[in-house]
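With one protein chain held back, the other chains of the complex are shown just where they sit.
Moving on, here comes chain A:
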Amino acid sequence: MIEFERVHKTYKVGGREITALEPCDLQIPQGQIFGLIGHSGAGKSTLLRLINRLEEPSGGRILVDGIDVTALPAKGLRQFRQKLGMIFQHFNLLSSKTVADNVAMPLKLAGEHTAAEIRTRVAMLLARVGLSDHADKYPAQLSGGQKQRVGIARALATSPKILLCDEATSALDPQTTAQVLQLLNELNRELNLTIVLITHEMDVIRRVCDQVAVMDAGQIVEQGPVAEVFLHPKHPTTRRFVFEAEQLDENEMANDFAQVQGRIVRLTFQGQATYAPLLGQIARQSGVDYSILGGRIDHIRDVPYGQLTLSLVGGDADAALAQLKAADVTVEVLRA
């Protein structure tokens, strides 16, 4: 469990105060994948680095499993960091060390293990991330996706309960991104690992996160379960992220709506409702005709969802909507 209590961060640049993070309260439960999304400069990177105090907070308290991180002295902070994994956008592997030596580094720094223990642990970690054959290579000989998997193995070397991901997939191509996210997903479940990840891509949030916080100008502007935030975005910044990810355009949609008659509704199906042949059934029974104006069908983490925008003409529309609501479909009326 990571808790932020009125944590804020200001910098002094040339005598002027710049606010990187407005006073912020936040709770990240154990075992969750928690996403922070925002444009560059929104403060998400600062927020992430406050957790292991790579950035010193200007005020407030940060508690990790009940320990006040902000009050730790230098030695305590080093020990705390040894129990926290972190991966980076540009991997930050040591180019002068082999893959195995990179992974062994946190263990060697901690100085609590014999050489034999370290060898065994490194071999196990490399096997887990699928890089056993590359142990003696240097990072420059690996692809981006392989480098990030080394980064993950290194971050997990000391068996941390928390993994911080700083734009971990932003430098990777879409296919490699999917593989790395899949690995994070599995590790989260296998190890009950809390993962805090920051990204500027809504797609990353949709694929792996349980909870999301949207940041803008040093503030968390919207927060909640991913399904809720993703399917019903409220804040303009959130809406922009979702529309970007779905390649939707609000102006274009308004134009389309002007072309059609009748009521316009947006239906959101989640879980089992996504697979049921509801729409046809209900249309037949209520005599309502519908045309589909837009839609998306995909997964949020592992839960399937569908979201359709329809125009309804004729028949008993109210009865149809009541039946949909009864079947756990969320109905939003966009034009009555």
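In this text, a contact is a pair of C-beta atoms (placed from the backbone, for glycine too) under 8 Å apart; a residue touches a chain by one contact, two chains touch by 3 or more; residues count from 1.
Going forward, contacts and distances are computed from a predicted model.
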| item | value |
| --- | --- |
| Chain not present in the shown complex, as UniProt names it (candidates "Acetyl-CoA acetyltransferase", "Protein lplB", "Methionine ABC transporter permease protein" or "NADH-quinone oxidoreductase subunit J") | "Methionine ABC transporter permease protein" |
| Contact residue for the chain not shown (choose from A:His8, A:Arg81 or A:Arg149) | A:Arg81 |
| Among A:Ala110, A:Leu191, A:Val221 or A:Leu334, the residue in touch with the chain that has been omitted | A:Ala110 |
| Touch with the omitted chain, as defined above, among A:Gly43, A:Pro57, A:Pro139 or A:Gly218 | A:Pro139 |
| Identified contact with the non-displayed chain, of A:Ser58, A:Asn92, A:Ser132 or A:Gln323 | A:Asn92 |
| Where the unshown chain meets chain A, residue by residue | 52, 54, 77-84, 86, 88, 90, 92-97, 105-106, 108-110, 138-140, 164 |
